[in-house]
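Every protein chain but one is kept in place in this view of the complex.
When the chains are written out, they are named A, B, C and D in that same order, and each has its own residue count from 1.
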Amino acid sequence: MLIALGRRLLSMLVTLFGVAVIIFLVLRMLPGNALTASLGVSTGLLSHAQLVALDHYYGVGQPVLSQFGSWLGSVLTGNLGVSLSSRTSVASLVGSALPVTLELAIGSMVIGVLIGVLFGVFGALRPGRVVDNLGQGVAVVGLGVPSFIIGTGLVTFLASTFHYFPSSQGFASLFRDPWLNLQQIFFPALTLGLGVAAALLRTTRAAMLEVIGLNYARTARGKGLARRQVVWKHLFLGALVPVLTMSGIQLGYLLGGTVVVEQIFVLPGLGRLLVTAINNRDFPVVQSVTLIFASGFVVVNMLTDVAYTLIDPRTRS
Amino acid sequence: GASVRPQVSRPHAAGGTFVVADTSSVQKLDPDVVTNFLDFQVLGQIYDQLVQYNSKLQIVPDLATSWKYSNANKVLTFQLRKGVRFDDGSTFTSANVVASLKRAVNPKTGDASASFLANVKKIVPEGPYAVKFLLSQPDTSVLNGLTSVNLSMLSMKAMANGTVGKKPDGTGPFVFAGWSPGNSFSMVRNTHYWGGKVTLPAVKIETIPTEQSIASALEANTVQLGLLTQPQVANHLPSSVKVRKILDLSYRALMLQDKTGPLANVNNRRAIACAVDRKQVLGDAVFGQGKVVGPVPLGPFASNPVSAICATPDLSKAKSYLQKAGDPGGFSFTAITSTDLDPSSAAQATVVQAQLARVGIKMNIQNLAGNAYIQDWLKGQFQAAFAYNGADPSPYTMYGRYFGKGANLGVPAGYSSASLQKLLLSGDTAASTANQAKIWTAFGNDLTSNAVWIWLFSAFDYYATAPGVRGFTPSPTNSTSLSALRSTTMG
Amino acid sequence: MSVLDTTAPAGAPPAAEVGEPVRRRSFGRALVATGRGRAGCILVGVVVVAAIAAALGGTPYNPQFQNPLAGLKAPSLAHPFGTDQFGRDLLSLVLQGLWVSLEIAALAVAIAGVVGTVGGIAAGFFGRWTSTVIMRVTDMLFAIPAILFALAIVAALGPGWLNSALAIGIGYVPIFVRVVRGPVLSLRESGYVRAGRVLGFSRWRLLARHILPNVAGAVAVQASLALSWSILAEASLSFLGLGPPPPTASLGEMVSQASSLAGTAWWTLAAPSVAIVVAVIGFNLLGDGLRDAVDPRARTR
Amino acid sequence: MGEVILRASQVTKEYRSRRGPLVRALRGVSIAVEAGRTLGIVGESGCGKSTLARLLVGLEPATSGTVELLGRPVAPPRGGRSPFARTVQLVFQDPFSSLDPRLTVVSALAEVLKVHGLATSREARRARAAALLEMVALGPRFLDRYPHELSGGQAQRVAIARALAVEPRLLVLDEPTSALDVSVRAEVMNLLVRLQDELGLSYVFISHDLAMVRHLSDEIAVMYLGAVVEQGPYGPVLESSLHPYTAALAAAVPVPDTTRHVHRDGRPPGSEAPPLTGEPPAGCPYHPRCALAEPVCTTVRPTLDELLPGHLAACHVAARRVAVAPGAPPVPG
Partner (left out) sequence: MADALLELRGVRIGMRERRRQREIVRGVDLAVAVGEKLGIVGESGSGKTLTALSVLGLLPSPPLRLLAGRITYDGRLLNELDDKALAAVRGAEIAMVYQDPMTSLNPLLRIRTQITETLRAHGADRAEAAERTRQVLGQVGLADPERVERAFPHELSGGMLQRVMIAMALAGSPRVLIADEPTTALDVTIQQQILELVEDLQVRTGMAVVWVTHDLGVVARLVDRVAVMYAGRVVEEAATADLFARPSHPYTAALLGSLPQTSTGHRDRLTQIGGTPPDPTRLAAGCPFRWRCPYAFDRCTEEEPPLLERGSSRAACWKEPAAWAR
């Protein structure tokens, strides 16, 4: 068991290294450099001496391999470098953005899982009935309506009808003003969570239907167990593995989705940091944020893997 | 529906912070290197310059109380304001002027406005409260240049400690309080501001990435001032929100490269100039919220013609130019746009494309990511480019870099001619304002009759204030647009 | 004389003959048998026909025709979806945008489908090494949120429909690899592939004739779902300002252009949004229908 | 004695998985099949019957030992096609999974003919396919059916027809009737008998249904834990078994005849065989379950010896009893 865990950790590290390489290579393909990004057309106003001095300042023109090496080296020592556009440390930028995105991601996940699993389970128990149809409706909306449409709609509607737009007064951290913080996180989390809910709902429903048709479900009923026990201990437990897998995958989409939603709901999270950084050719920030997203995803997937072995003894040996 | 409004703690009720919202964020703190509009606007409230523009775009005193040209306009002497203190407590003297501008021209700084000081040979202090600029040639526009935030007066301590880029330290009405890159920027009032009492105790600049969201925030009354550019958003705010508009200190133009292809032929360019209906472009791209302009859109010389050949669209004239060019059936070229840099450029291009099609000119549109656009633009790698260029009351400041001798931006400008260079120089050195006006009119005629570029329009910027905000009127230039904040109050 | 016939009484009606095929339900019928499949077919049918018609010029108005006098007109009989700021007919524009969006989505899915299927087959059918390498790379690609990939690629290559398609396509490669590899792994050990080996079929024949066609169903299902995600992804990219440029804009680009008009002219936002939603849901339902239809269990039921 | 078509000598097969223990599926199996005759192989589940079948047709390589087909060693094909395909064919237990669900009967048959160049034109292939179907007692109307449109018995007959398409000399039948319904087993059994008579085929017939094995086989080999423990003509092996395991197996088969039913009390309960992993138990692998086990059985592994003419067994007790009283049934029962 421990050895298996170690092996997984190792393969996770290999994956992350690969991710780092890919990110690095993709970023090298971007046209323009930090200089044109930060000065825009004014770059053309600089004298040659100024250009050279600034190129040096921004680290343009170092060999690629050494750039990669020094980046990876410093990442490993917890130093994420310095943002080219704001000249502040990336760690501090990430440090303030990460909790926001984390809270948003967790909130969306909670909303998505609650809606998805409950509708999925109860829908599958009585397919074609009210609960099921309601769930299918939620799923269709969640899958079909892009989050930026839902988000923009929510913001505009709430603001014009209720004069309510809690995010616009600056982000309040959970510890400083929990009530305001919850208001600020709830709607974006709902927007993202709807997509998660749709996917989870369908997975849960399908997995439940599958399990309901399995022989051991019949055995459970035939034993005379109470309905609640049959549903949660036997059926849902049996459906849990695909649901977990889907949750892992959804987390990936969710992290991507924060980019759009943070933009709309004015949340100072990693997604917004990333979009700004891409536009500013702020390589250290883009690299680090993407790596953080990927790490989060990889770690969560490893955790789901571990969860499988806890749920399903067959995967243990 | 005020009755259903949820209970949200309002920032102005608590703490009295005045919140300004913009779609972009404050990107840098070093006033010498900033290029972002918001950076100019915000740092302009912390830093002062020697001179500044007033709302009529005339040059008025700032830290310099008066100035005087002498020696055939080759020496410029400033008298400095006394009793001005930096936020770190140090006093402003002529040493600050010398050191600040020295820092600006140092290549290592990368000051984007260093070129404004190109004709300044030397700066000599004349006692603690006067400085003398020795010029290599007569240059009236150096004064215009000195209004730039890029040429702000810095504290000696900050320069010595290298903290200029980390902690703004100026003499303006507000004092830097905090910065969360990408998100917000806060300032508090400068209690010993030389210009009098500052009413607002604290100002916070919030980044709200879409204008629609800023509108929502204004409706929710969580933002007191929204900086907007989109008329479709600004004009649709509820009546309780007060919107003031002011012509943007920049202009849209279709820049043309005259080196190769059909656009090398002046008559083809003229055909474009006559086929384009600027009024319609203005109407469709920004809903008519702006002004059709020629090469000098604003300032004391703004009177010059919109176009020397076709002030209004004239399709038959356009066709005759095509005839003259030997391309009676029209020709085709490609124009680059970047919706990253100018969201309305797509709409401009869409309209222009349709207009040109009427005379048989086919314009292809290539939309580029911001950075790619800048790169191609700087290298002149385009046939035509929808550009969003900064304007200045001084035509010399505006166009010297494009059409002057050895101009930095000569490559993207494309066209160059000795007559233009001569006009630029004489405009700059001309002694009397009347003379200058005549020269700049000739300059505008030269540009438009050769259809060097097609100048399109300047648009409005919108300053929307929440109910209860009083005393805020925007000023036209970037560094001063928010200067009314010092006397603003909120209910 | 066959052995079978000896025991069957003469004159037994062949219709009721034992072993008469279970009614063969055509693939198409299986597809429309479920409500979702039927709805999917209808929506996708409408969307695709409309898009192709638009591409061939069959829109009510010339989508690029600008009428300065009729800008931002609310929906009316003449313009069912209203007009945009240039006075262009929104219905025509939406139809044209539908085509652009479909073009991007289809190309993206083609890229992802071909690369992913080949990768998945290689990972499933060939040796351990090939498999390990492919799966590792897949994991890495998978770990990076697809939209980030798309962002980076579009930022690198510039907006444009080809680049959008490439960007979205690469992001979806891992999904296809996974979807294909599983069945290939089990097909490799399946009875009929083994039988083929005993019968002396070469590897390539087994691959081409027996494995590939049997994963085609799964790929088709995935392709349909991927089409719906691609339309969404493209829309999100455009929303972030990285879509193909006007005047021939994709639906996502239209939404992003119109989003500032939400308060002024809601129809400019609603028209492309509805088109996106219909297309996305259509392909999604079609995917569900396909999933049921390729499942033999569902087909015999 | 006829010509020996297939000979396996001391074949062992081990499976090594990345995790989990080593599995020794076969432990020194030697068998031979003569032309036109049937070797039946019986044994309980997991004793290695299917593994042996796969080795015999070259689907997998043996870990040690040799399998020879007409005197040439069999090895699994590497990439290309098997050179033995035309000599030996395998019929699987589950007829449906051995047919590609997407191919009609005629295309499945034609593909084989095409690959081996047995019929060049489309028409010729169709005609030959029809003839093959006729051979397995299915009419040409089955040509255009899909597998899911066939009954189990019909599908198994199609699978046999496909195996016959290459005109092999030997068919390895791995439980060809166990997936079929009782009422259709007879069809397939009758067909196998007839084909053998008409085409002179040899069979390796694997089953755990003793009645079926007995019905078809000339010789029977009884496998236990990856090894042959008894081998000989069908009658003696099943009726006067030498090995106690064979006897237990034969006795455990319920007979569909109430008059013949006897309770054989005192037989050890059929506790399960130990797994094929790790080292085999010392001595006779059957001794933990054997009612007759003696001390020697726990220490010395018996060899497969010809105890009676043509009748081999690997059992210490049987060997001793036969030596003492030749002719008498060695195992009571």
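The rule is short, and it goes like this: contacts are C-beta pairs under 8 Å (C-beta built on N, C-alpha and C of every residue); 3 or more make two chains touch, one makes a residue touch a chain.
No experiment lies behind these values; they were computed from the predicted model shown.
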item	value
Sole residue of D:R7, D:K114, D:H148 or D:H215 that reaches the chain not shown, by the stated touch rule	D:H215
Residue among A:A49, A:V64, A:L237 or A:L303 touching the omitted chain	A:L237
Absent-chain interface as seen on chain D, which is shown	44-45, 151-154, 181-187, 189-190, 193, 208, 210-212, 214-216, 234, 248-249, 251-261, 267, 269-272
Residues belonging to chain A that touch the chain removed from view	127, 213-216, 218-227, 229, 233-234, 237-238, 311-314
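Criterion: only the chains that are shown with their structure count from here on.
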item	value
Chain centre separation in whole Å, for chain B relative to chain A (CA means)	39
Chain C and chain D, separation of their C-alpha mean positions in angstrom	48
Sites on chain A at which at least two other chains make contact	30-31, 152, 156, 160, 263, 279
Shared interface positions of chain C, touching two or more other chains	155, 158, 259, 262-263
In the complex, chain A residues that touch chain B	30-32, 36-47, 49-50, 52-54, 57, 83, 85-88, 93, 96-97, 152, 155-156, 158-166, 168-171, 177, 180, 183, 263-266, 268, 272-273, 276, 279-281
Chain A-facing residues of chain C, complex	136-137, 139-149, 151-153, 155-158, 228, 232, 235-236, 239-240, 252, 255, 259, 262-263, 273, 276-278, 280-281, 284
Chain D - residues contacting chain C, complex	57-59, 77, 79-86, 89-90, 92, 94, 96-102, 111-112, 115-116, 134, 137-139, 145-146, 148-151, 154, 159, 162-163, 166, 187, 190-191, 194
